[in-house]
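Quick one: structure below, then a few questions.
The other protein chains are all here in position, but one chain of the complex has been omitted.
Then we have subunit A:
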Amino acid sequence: MSTSGTSDPSSPSSPSGISGAPGKEPVAVVGIGQTKHVAARHDVSIAGLVREAATRALADAELTWADIDAVVIGKAPDFFEGVMMPELYLADALGAVGKPMLRVHTAGSVGGSTALVAANLVAARVHRTVLTLAFEKQSESNAMWGLSLPVPFQQPLLAGAGGFFAPHVRAYMRRTGAPDGVGSLVAYKDRRNALRNPYAHLHEHDITLEKVQASPMLWDPIRYSETCPSSDGACAMVLTDRAGAARSPHPPAWVHGGAMRSEPTLFAGKDFVSPQAGKDCAADVYRQAGITDPRREIDAVEMYVPFSWYEPMWLENLGFAEEGEGWKLTEAGVTEIDGDLPVNPSGGVLSTNPIGASGMIRFAEAALQVRGQAGEHQVPGARRALGHAYGGGAQFFAMWLVGAQEPTT
């Protein structure tokens, strides 16, 4: 077994005091790869799917497998493919043999958490260049029922995530007085944005607002067209240190801040509409990145919106709008791709949802924006972008803020 290409843990940090930290290594995204997300990739195995995204990320970075020191992989519940701890079987396909390989699982936020764990390996100077990847091949099973396995004496999740989140959407509408049509506006926007993104799953060329509004009610108030699809797909990124970024053939995206926060699923006083963990996570990221006015200072947002109404809900939770005001931004067109605060220019989770990868796609799409590589869905001049993911019972949050410039602190 070769150990070439693995990093020496004795590199480059300077000696420090017993409890001192020498400061984090800046982390750069220098390679991004996605598969074309579709309902079912019958043409590839799970290994083939992840390798496709990984090789595209390596090609983007103009690196080879030998340049990768470690692999950090994430996905949602193993029941979605019926493979327990599939990273063991995927070690070969991801060039991880002889290297460290970590498998993260933090529910729907996992794609974001996985990227953050990988970024920390670079920030801590444990490794110099890390491949991180998240995937889901949902056609291997049925995600809704995979989430609904009955366990004696435990609260059932009831017919998948939509049934769980619909009451919280209704609570948001009651609390804010938002008119019924806001959710449809979000879905109509995101599905149109997806037409600009060649990797998006849903390409509904004949989409109209009337069609969204007329689609069947699935979990009142969430309509069929306001719901995320079930996708097969993978997303990969190459993260590296300052020296690696200097060799990057394309402009890197720099990580200006990243954080995870968690709170319990259910407890007296939990605010499902605007969970405290989400607020705390955003505040931590903004503090790291020196952001004091997110609405003005952030140029594009890729937020995790699996059900349309979560856009106005997260606009408030993330500090882009005052409480009760988020829906007004959506209604006024602020979150359109040519608006003042573009949200999900890629088409978002509403257009593409390989569950375990959805968070990493948000992180990667934010990086594409500040690299100026988002193609038809590029927000002109985007310098700072937020990637956001959440999971579980609106209880796990992962976010990063990336910028076109190397962070100064």
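Descriptive notes on the structure:
Note that in this section contacts are C-beta pairs under 8 Å (C-beta built on N, C-alpha and C of every residue); 3 or more make two chains touch, one makes a residue touch a chain; residues count from 1.
The rule we apply is simple: contacts and distances are computed from a predicted model.
A chain of this complex does not appear here, and its UniProt-recorded name among "Lipid-transfer protein", "Sugar ABC transporter permease", "Peptidase M16" or "Carrier domain-containing protein" is "Lipid-transfer protein".
Among A:Val30, A:Leu49, A:Ala123 or A:Ala253, only A:Ala123 touches the chain left out of the display. Across the entire complex, the residue among A:Ala40, A:Ala66 or A:Val97 in touch with the chain not shown is A:Val97.
From the options A:Ala39, A:Leu88 or A:Ala332, the residue with contact to the chain not on display is A:Leu88. The set of subunit A residues touching the chain not shown comprises 1, 3, 6, 9-10, 13, 15-24, 45-46, 76-86, 88-92, 96-107, 113, 117, 120-121, 123-126, 146-147, 149, 151, 153-154, 157, 259-265, 267, 275-277, 280-281, 391-393, 395-396.
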